[in-house]
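For this depiction, one protein chain was excluded, whereas all remaining protein chains were kept in their positions.
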Amino acid sequence: MRVWAVANQKGGVGKTTTAVSLGALLARAGCRTLLVDLDPHGSLTAYFGHDPEATGPGVHTLFAEEMADARAIAVPVAPEGLALWRASTAMATLERRLGARPGMGLVLRRALAQVADRYEYAILDCPPMLGLLMVNALAACDLLLVPVQTEHLALKGLERMERTLEMVARSRRAPLDWVIVPTLHDRRTRAGVQALERLRARYGTRVWQGVIPVDTRFREASRAGRALTELAPSARGSRAYAALLEDLLTGARARPRPPALEASA
Amino acid sequence: MTRVRSAVGMEGGGGLAGYLDDLLDERAPREAMPAPEGSGQRLEALVVEAGGVGFALPQAAVEAVLPAPTRLARPPRGAPAWLLGRLVRGGARRPVADLAAALLPRGRAGAGPRPWLVALAGRWVLACDRVGDPVALGRSEVRWRRPGERRPWLAGVASAPPALVVNPTRLAAWLDAAAGCGTEDA
Partner (left out) sequence: MSEPAREVQDEARAEEPTSRWVTVRLAGETYGIEVLNVQEVLRVPEIAPVPGAPHYVLGIINLRGHVVTVIDTRRRFGLPPAEHDEQTRIVIVEVDGQVFGMVVDSVAEVVDLRRSDIDTAPAVDGEEAAPYLQGVAHLDDGLLILIDLHRVLEDGAGGF
C-alpha cells in the first residue's frame, strides 16, 4: 500500500478537494483506495455526507482504544473501490487527553499496516495545524502533497511547513518525500501568475509541473457530495487532477528546468 | 525527559524536536487510553470460555485460533502448572498458558484438557475450552477498570455477553512475570 498525505499548515488551500479528487480517480482506475480524515473539522467526512459530530467508528477509535481493530472502521463511499475512515470532532480533544505520550505518533502507521492488504492507496487529509494527528500522518506517509494556493502570502506558510518536515524526517529516521501542488490558481490575475513564478523559482523541482486551476465546479461537486472527477470528468479541475495523478504515478511530477532559470531566482 | 504538553505554539526550537522524537518513539509501549467520554464506540472482541468463565480478547490482539495438538513441547522444569508447554508455530516455540488455571482463583479453573488454543499477537498462546463468535462490545456494556495490582490484565467486565475483558498487552506482561524465566523461545 502506498500512503500519500495531503497537508499544509495553512487552511483553505484545497486539501480536501485534492484528497477527494485523487481518491476518486484512483478508485476509478481500479485501485482500492482509503481516504483518511485526520482533521477534527471533518471536511472530508462531511463531504461524503457523514456527520463529524456522530460517534461512529473512525479515526478517533484508533487513538481512543488500545486494541482498536483498524479493519472494522472503514465506511464505503462513492465511487466503488473508495473507503473512508471518518473524522469526528472528538478528535480535537485527543491532544489534550493524550498529550505527548511516547509512541503515540505511530498509531496511524500501525493501523494502516493492519489494512495494508485491503487497499492499494491510502490518502490522508491532514489537519491544518501541527500536532498529534499531523505527526501521525507524516510518520505514516511515503509521499506528502502540499497544496499551495498561488497567492501572495502562500510562500510564508510554506517555509514554516518546510521546517516542520525537516524535523519530522529527522525524528522518523526516514526521508520524507514531498511535492508542492499549486492550487486555486487563477492565471488571469497578475498576483496569481507572480506567485506561481516565485514558487517555482524558490522550490524548483519540488513543484509539480501543472497547476490546479480555480474552478467553480469544485464547489458544485462538494455540494453534491461527489468528486468533481465523477460529476464532470472533463471539467478543467478534473483534468488537472487527472494530470496530477498521472504524474504522481509515473514519477514525472516536476518539469525539468533549465539551469539558467534556477540561477536567476 | 522534557515533553511539550501541547502542540500549540511550538514554532522551531528544541522543544519541537523533543516532542517529535517522543511521539515517534518506536519502543514506547502503547499505554492504556482513558475510555472516550460518552462515545458509542465498540470493542471487537473474541469471547472464549475457560473454566466456565468468559474472557473477551480484543480481536486485534488475536493472531490465530487453532485446535490444541495432543502433544506440546514440554514446559521447563519448575514452571507453574498452568504453563502447559510450548507450541511450535511458524518456527517459534511459543508458551501455552491454561487461561483458566492462570487467571482464575485456585479451585475455580476446573479440569482441562482445553481443546482450543488462541495465539495472541506476540508470544503467548492461551488454552481454553470453547471459542465463541466475535462480538462487538458496546462501551456502555463494559464496566471499565483502572489497571489494578492484583489483576493488571483485567481491563473491565462486560455484561452482554458476560465476560472478563482482557488487556492483552498487560496479560502478556503478567504471564511473562508469573511464568518466571525459562519460557523464552528455545
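Letters A and B mark the chains as written, and numbering starts fresh at 1 in each.
The rule is simple: contacts are C-beta pairs under 8 Å (C-beta built on N, C-alpha and C of every residue); 3 or more make two chains touch, one makes a residue touch a chain.
Quick caveat: nothing in here was measured; it's all calculated off a predicted structure.
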Among B:115, B:162 or B:180, contact with the omitted chain is made only by B:115
Of B:80, B:134 or B:161, the residue that touches the missing chain is B:134
Where B:23, B:72 or B:100 are the choices, the one touching the absent chain is B:72
On subunit B, the omitted chain is touched by residues 63-75, 84-85, 89, 112-116, 119, 133-134
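Just so we're on the same page, only the chains that are shown with their structure count from here on.
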So, in whole Å, the Cα centroid of subunit A is separated from that of subunit B by 36
So, in the complex, the side of subunit B touching subunit A is made of residues 3-8, 10-12, 16-17, 19-36, 38-44, 58-61, 167-169
Given the complex, residues on subunit A that touch subunit B span 55-57, 60-61, 63-70, 72, 90, 95-107, 114, 129-132, 135-136, 139, 160, 163-164, 167-168, 170-173
